[in-house]
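Here the complex is missing a single protein chain, while all its other protein chains stay put.
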Amino acid sequence: MIRTEEMLLNVGPQHPSTHGVFRLILKIDGEIIKEATPVIGYLHRGTEKIAEDLQYTQIIPYTDRMDYLSAMTNNYVLCHAVETMIELEVPERAEYLRVLAMELGRIASHLVWYGTYLLDIGATSPFLYAFRDREHIINLLNELSGGRLTFNYMRIGGVKWDAPEGWIEKVKNFVPYMREQIEGYHELVTGNEIFKERAKGIGTYTKEDAIAHSLSGANLRCTGVNYDIRKVEPYSIYDRFDFQVVTREEGDAWARYECRMQEMEESLKIVEQAVEQFPESGPVLGKVPRIIRPPKGEAYVRIESPRGEIGCYIASDGKKEPYRLKFRRPSFYNLQILPKLLKGENMANLVAILGGVDIVLGEVDG
Amino acid sequence: MSNEEKDLEDLQKKKDLEAQSDQPSSQTSELKSDASTEPDARNEANQNPPTDTNKEMQDQSTNDSPTSKTEQEGATEPSHTSTTKSSKKPNEEPTSASSKDETNTEKTTAKKSDAQIDAQSDEKPERPKRPPRKRKKKDEEPKEEAPSPKQPQLESFVQVIEEHLGKNVLAENYINRLSKHIPTIVAKPEHYFQLAKFLKEHEELAFTYLSDIHGVDYETHMEVYVHLYSLTKNHSIALKVKVDRDNPTIDSLTPIWEGANWPESETYDLLGIQFTGHPDLKRILLGEDWKGHPLRKDYEPYDVEV
Partner (left out) sequence: MIGLAKGLKHTLKNMGKEKMSYSYPDEAIPLPDRFRGIQKFYPEKCIVCNQCANICPTDCITLTGKKNPDPERKGRIIETFDINFEICILCDFCTEVCPTNAIVMTNNFELAEYSRDELYKDLQWLDENDTNIRKEN
């Protein structure tokens, strides 16, 4: 008789497929996972404690580094929270620049997800194609803000710089190129039978589970819940654009894949409309007081980042530093469902499920 | 480097500058225009005295309770509107020469009013413009604001809660004007869990989605802030509860919303609030053997390098 027993396997902090320093302690019996315990905290940098000593504008570079793949939305959530508290009006041109930056950042972030997800599953060419196209976007954002990954572009009351000459033209020419590329991605991957086998029916959860676990972003929309903060509580000028909220019904990894691919196309639609409606001239920074002191009180705002719902809570007591600053980070909440999803799965599906949740460790730990 | 040190250093430098420069103390025009037209891009960290002194005096006079909060907001809002909308000039960037002049005069006014704060006296013969600003503030305190658009929503929530759970469940309720006018209710600690369960299960309220849960350390007490959202009815509510600081214990909301599991662990880890009924309360962000709770205001780190 063969005697089997359970084994503790440590998918350690340094691992190529865990998207960062993330540790999973697995109790496996052969190939089946019996229990999974995630251990996080390897990248905790104490942003919230540091922010209690800094003025609001000085916190903006720190927000870049939380979710480093979509730094523009992080910048925006802090600026939006402070602007809501002091009731500041942002000029039109600045709002359009912000929307353009955020949507281009969204496409870039989804391209990284696409490349690394398929790399984990085993395909190597989508990774290179995704990063080649991401290079175009990063160059565009580099021309706009001066950095490739940490932009530090938004300021409270507007943006730092106006778009350089010819930038809008470049964005306009980028949109049809990207559309063609996304069609190419579908051709390459979506019809692929091996990928279908590895993604359909994997990591399924129901709508009630998703809502109870406070998932957000594509993880929630893949179960059929129509919840996108850009439509539900519109912020900035998103109510001027015409785009769809992408939902699917099944709730498995295939549905998440399709949701995110479609979201890239919807972002391209927004970019196109924004470029058309772009105002000719205007200021890019509103009338901001020299030192920003929000009135005593607290505020909590939330926006839609590529990973889900990011929120920023500021408690201020009238000084120029926040009394308490807290970020509601989507990857932190999305990761809670992982132990439940992994129970009873094969080891081979671990990577497919983890990649589909789309976490960024800088955001999980914060 | 703390802010006081920066202030002192700047004070020293301003004294030097003032000793050398012979700028006329054209304070009156400076006081009016200083915080309005200068774009933030140029002088972000300058010591800004006039609003500084006003806010400090206001901070000393008001306490932390929410009832005075609206008064506070009412009093500070006009000052904000005056500083942000006073002039209609387009926001162009000044040349470096003119901004340098302005920074020099800024520093002279800064130095003088810092000295004024130090001396703790309000009326001096050479500063006739100071009193009218304070008088304006006192006049505006009793002014009322327009009723909030979400006030009926708050009242309907409170009515439903009081019908089913009784009148002594809520400590207070108000509209938080700073945060997009969200209805905020403060529960009493012993009824917190019951209220949260009711908020989720009642079909008119239906707050099925937990958006955020975290704690805040005010020095006299701690607070837990919960933000809930209803996917079917599209309304949000903020629920707060005050927790005792010496023995911070409160019920856990994990049995109601599974998504509160890790955020409550994080709150325990960083602030020390114990949640009773939590399936697995542990230190998730810092290691298991970390001593102390960093986000508390009286936390002393062992190694202070920078």
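Note that the chains take the letters A and B in the order they are written out, and that residue 1 is the start of every chain.
One rule holds for everything that comes next: a residue touches a chain if its C-beta (ideal position, glycine included) is under 8 Å from a C-beta of that chain, and two chains touch if they have at least 3 such contacts.
Everything quoted here is computed from the prediction, not taken from an experiment.
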Seminar exercise, completed: Which of A:Glu193, A:Asp242 or A:Glu276 touches the missing chain? It is A:Glu193
For this session: Identify the residue among A:Ser17, A:Thr37, A:Asn142 or A:Gln273 that touches the chain left out of the display.
Result: A:Asn142
Seminar exercise, completed: Absent-chain interface residues of subunit A come out as 54, 57-59, 61-62, 125, 129, 132, 135-136, 139, 142-147, 150, 152, 160-161, 164, 184, 187-194, 196
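One rule holds in what follows: only the chains that are shown with their structure count from here on.
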Seminar exercise, completed: So, in whole Å, the Cα centroid of subunit A is separated from that of subunit B by 27
Problem set entry | Sites on subunit A touched by subunit B in the complex | 39-41, 44, 46, 48-49, 53, 55, 57, 84-88, 91, 155-157, 160, 209, 211-215, 225, 227, 232, 283, 285-291, 293-302, 309, 311, 313, 315, 317-319, 321, 323-324, 326, 328, 332-333, 335-336, 365-366
Seminar exercise, completed: subunit B residues touching subunit A in their complex are 2-3, 34-41, 43-48, 51-52, 55, 58-59, 62, 69, 72-73, 76-77, 80, 83-85, 90-92, 176-180, 182, 208-212, 214, 216-217, 225, 227, 231, 234, 238, 257-263, 266, 270, 283-287, 294-295
